[in-house]
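Sharing a structure, written as structure tokens. Questions coming.
A single protein chain has been removed from this complex, and every other one stays in its place.
Let's look at chain A:
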């Protein structure tokens, strides 16, 4: 233990205040009054020009929500949230923002630069108003050498811009904000919205169903392989707002799509609420790959402020031989309550969950997955790596179940935890439920610190301690990083570095 003392000391010294994305973007906002009521829901629905069925759907969810209690089973502690003290709608005003990057705070640009965000994308993120979206597309085209990414940027309650729409449309792919989808593609939305996460699912999903303001909609038609990576960038900007986005991704027969999600929020003393719902639907032979790099503001060194992240993500492998893969890198948020799941309904379908959860400061993470085996010959794989430092609590909570008719269900679960410092906690709570004799479930979990042997081995070869630890931590999370698309893998590695600053050089 004493040998890593140095590291531990450094970790303790980590100033979580150095949250690099703690800027707030001063954009004039259009807000609904505080609080939640049927009137607010009507207001949101009207703002979005929604058809009446959508409003009814929201109201039904709201009426159910008022009868529900907050779930208490997760290993997270926080003061009671006053749901009436939040703004449920905040949108950037349509008054012109800065017209070029030179009008934007240079401090902000430096931060973007650190993050490695391409210039044109920076403009989007900084709220620079462009009249011509194609101009953006051309520009970003040059920036991404490794492959192009279409971006949907969501600021607080609304989607501000979506790029590459035209090119995607040529391939038949629909990629737009969910509000637009409700207006333009009501049949698709009606058919699939709430079919994976019903409005009655859980407290936060029900709340989201009532008040969701925006999010992304992706539809990949039969046989189409989406020509580029799709990505959404979420940013919570306004004070006291809750962000409730809703994402719906549908891959028809034989389609393939890879979707990336990234999030940041400004640094604020009070806690902000984020309750998203993501629904994935994969039909026969379709494959959806969903990657997240979550870096909401984690709160300061005393645990003040930070985002409460209560997210319901679920994929439905509805068709035979379909596949859904979740990859997540969780470094932010004061509280993370998130269990991306797969319902393996189709025969021979498979689900994957790769996760890295890094917690430091006073962060509390309770995350994991659910693999629900319903079809025949279904398989799932769970790889979870938790790294706890500082005063944080890091919990893996996962469920694997095989139902009566799920013959030959296979699961392999591996969750490893690494502890840095003796003030943090790492917990593993796997649930395994087998109701079919042909099921084959394997689960293994380990918890340890970086072993002296490993460190000695590396240091003996002339590598300094800090680098040695970095190397070992990188090795520890390698299985998951490999699953991320290239652009994200780099960002994820940087983020883990920032989160554990001091211990991983």
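Note that a residue touches a chain if its C-beta (ideal position, glycine included) is under 8 Å from a C-beta of that chain, and two chains touch if they have at least 3 such contacts; residues count from 1.
Here is the rule we go by: contacts and distances are computed from a predicted model.
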Item checked: Complex member absent from the view - protein name from UniProt, among "Fe-S cluster assembly protein SufD", "Extracellular solute-binding protein", "Secreted protein" or "sn-glycerol-3-phosphate transport system permease protein UgpE" -> "Fe-S cluster assembly protein SufD"
Next item on the list: Return the single residue from A:55, A:81 or A:429 that touches the missing chain.
Entry: A:429
Note to self: Please identify which residue in A:69, A:82 or A:187 touches the non-displayed chain.
What the structure shows: A:69
Note to self: Given that one chain is not shown, which residue among A:32, A:275 or A:419 touches it?
What the structure shows: A:419
Note to self: Suppose we count only contacts with the excluded chain; which residues of chain A make the list?
What the structure shows: 1, 67-71, 73, 200-203, 404, 417, 419-449
